[in-house]
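Removed from the display is one protein chain of the complex; every other protein chain stays in position.
When the chains are written out, they are named A and B in that same order, and each has its own residue count from 1.
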Amino acid sequence: MSRIGVFVCHCGENISATVNCEKVAKITGELKGVEFATDYKYMCSDPGQTLLKEAIKEHKLDGVVVAACSPRMHEPTFRKACAEAGLNPFLCEMSNIREHCSWVHPKDDLTTEKAQDLVRVMVEKVKKNKALNSIKVPVTKTALVVGGGIAGIQAALDIANCGHKVVMVERQPSIGGHMSQLSETFPTLDCSQCILTPRMVEVAQHPNITLYTYAEVESVDGFIGNFTVKIRKKSKSLDEHICTGCGLCTTKCPQKKIPNEFERGLGFRPAIYVPFPQAVPNKPVIDRENCTYYIKGKCKVCEIVCPVKAIRFDQEDEIIEVPVGAIVMATGFDVLKPDFFPEYGYGKYKDVIDGLAFERLASASGPTQGEIRRPSDGQVPKKIVFVACAGSRDPAKGIEYCSKICCMYTAKHAMLYKHKVHDGTPYVFYMDIRAGGKNYEEFVRRAIVEDETHYIRGRISTIYEKNGKLIVKGADTLMGAMPIEIEADMVVLATAGVANHGAEELAQTVHISYDPYKFFAEAHPKLKPVETNTAGIFLAGACQAPKDIPESVAAASGAAVKVASLFSKSELTRDPLVAVVNRQPAPVYSQCVGCFLCQSVCPYQAIEREEIKNRNGEVIKTLARVNEGLCQGCGTCVALCRTKAIDIHGYSNQQVYTEVMALLND
Amino acid sequence: MQEFEPKIVAFVCNWCTYAGADLTGTSRIKYSANVKIIRFPCTGRIDFMILMKAFENGADGIIVSGCHPNDCHYSTGNFHARRRWIVFRNLLNFTGIETERIQFSWVSAAEGFKWADVVNNTVKKIKEMGPNENYKKIAVSTLFNEEEIINE
Partner (left out) sequence: MSELINKVTQLLNDKTIDVFIGYEKGSADRIRAAFARTAEQAAKLVYTASCTQNLAGYLMKHEVKKLGKPGLLANVAALRSIMQLASEFQVKDGEVYVLFANADGSFTEFTSFASIEAYLGTTDVGIKSDEQEMIARLEAMSVQERWLFWNKEFDKCIKCYACRAACPMCYCHRCTTDVNQPQWIPVASHERGNLDYHLMRAMHLAGRCVNCGECANACPMDIPLNLLTYQLIDPIKNTFGATAGMKADAVYALSTYKPDDKENFII
């Protein structure tokens, strides 16, 4: 027999003005199992809570119903008070007789009757409540950072500086990401390398950071605080520990005509190479697809010239397993491929290039040592047409979003060009100029006013080559769609930023969701911008959506704080309102029949397979099991389960059934 | 003769409609007292059997409400619920149960007015339809069954 206490709050006059609180307490006090019932002016006040605590002790209550405001408001308050009085907090429920009753109905008997009904429902529910204990999950205080661009670097350094271990995985031979390709950065025009490379070095030298370059995430298992990550360290064909990074091999490699990805194809590299001079780690890798030895079976020049004998042609990929407690995804973005713009001649004409290639042309360490020379004949272009929104905001191209960074970098390109080629004329075709951000609008103004960039509002219809010139045809929509034709020497397309190649597969490997453009999805667009729907996995930078450097860094620091707060305790405490699969003695083991239809409804991959084995180790039954660390308590699996084998604490089948019964049978 | 006061039970999710109904209260928007709310974590949790039980035990109408598509606190619970209701309504209709007695809605935490409208319109509709006679008749036929005794 239950000993339940009912506490009816007047909330000043908020409730008592329309509900007869004394009557509610009196009537519900007569319900079976109710030991004590009272009403009070302000239950949430200190004397009110004391009243509650005293009653729990005095009447030895084993359940509490507080009829007051919304549980969304004061459920934590009263549950805490119960806990302080020695009653399990999950044996306390609230009836919402303010928001759902006194405030929305007039003063009459029906309103008081409704309040009684609402209390009765909760009294019956509390009878079915179970004492629950918070779930404690141990936390491995090591973070995995996937991606070594500026976002990954920032996140890794922030976490490492909090005193936690970090494992960084980078797919390329060097960290640095797209930022290392940039010449100068907006809106200050400071040199990208100058601000980035010290950070790269810091990562490599930080005692808390383990760096794996030329490596990829193979699989992720586990859950928040307890992930197991398999990392594939691709073979570099060289012993990193021996290699001194002297670079002799890269100069002697006979294979010298491989288009250099880092230079966006504007230069060449050998088969054994370091992607760029400031690379971290500054040790080469062999590109097996283009290496003469791997293609033809002989060459080995690098092995012969290596003074420390570090080359290992037979080295194989290595898979290592690391336990981590949190994961930061910082895999960045990509830009649209050339085949996207047949009408612009991108990929067909050598002098139609994308923004990243222009960065390389303008970079002092680039293929032209920073001189703006067009790729086809090395001439200094006198007229350059910059095309903003090349692909972005174009539903016809399937990219409806704004790539956000292009307005700014196009203005920067125009300025850089003008600074280097004083008699040159930059044109910018744009749709709108979006320069929201600190000092951003001023920057674009400078490009227009000081550097005399010709901004033309309109789209380009076509580009074709004629007598060594690129004829750009478009229209100026601010001049009544006046047709415009420019004989340009070079065209730079501000191609849309898109999800990095392999983003979809990686999201599936890591178990996070992604949007229709394959950018990783945040848990909430406003309030949880760096979290994912998978607890313990966070986002940083442009893997989520196109972002500029300041935004990527800010997001990375945000993600790092989330990781640091997760690592601030050795155990994670969670509300126990999670799903649970029923277990029974042998030979039944569980009502679960292992159909796993629940598995695909779970938004959190919290349903696992559990194998019941006999003494001989043979599997005799496979059951679903809920991972308490992952389950967020939505209960979708519970509603789907045919055998009622899965139930959920706090909203159990017994509880909701009883509520319906109590509500309708008065 | 006394006016028919329907019994209506509302099954709502904690994150959107429950909060929306809270807002109705905070905004002091009035609605009919016939509707009583039972809180669920998510529309995904709402079992069709709970709806069956409500009808059986004398509900004249039912409201099922949760977050708008794409707003689910658990990201996909309401999508699964929507599929379930599409199928369940088909089945109810085929077995001759009036699907009009169940009102499905999406009410966000900001839609206090909408919640009051949903409630008032449902009460109005159920008043027009009258008591859930079909179910009440089969309930009478089982007055003397063992179930109530077991449940005690």
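Keep in mind that, in the parts below, a residue touches a chain if its C-beta (ideal position, glycine included) is under 8 Å from a C-beta of that chain, and two chains touch if they have at least 3 such contacts.
All values reported here derive from a predicted model rather than from experimental measurement.
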| item | value |
| --- | --- |
| Full-complex contact with the absent chain, from A:L238, A:L493 or A:C598 | A:C598 |
| Chain A residues that touch the omitted chain in the full complex | 588, 591, 593-601, 622, 640, 642-644, 653-654, 657-658 |
| Contact footprint on chain B, counting only the chain that is left out | 48-49, 52-53, 56, 69-70, 76, 79-80, 82-99, 103-106, 118, 134-135, 138-139, 141-142, 145-147, 150-151 |
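As a convention for this text, only the chains that are shown with their structure count from here on.
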| item | value |
| --- | --- |
| Whole-Å gap between the CA centroids of chain A and chain B | 36 |
| Chain A partner contacts - residues on chain B that touch it in the complex | 7, 9, 14, 18-19, 21-26, 28-31, 33, 36-42, 44-48, 50, 53-54, 57-59, 73-77, 80-81, 84, 116, 151 |
| Complex contact set, residues of chain A against chain B | 70-73, 96, 98-101, 103-106, 110-111, 113-114, 117-118, 121, 513, 533, 577, 601, 603-604, 632-636, 638-640, 648, 650-651, 653, 656-657, 659-661, 663-665 |
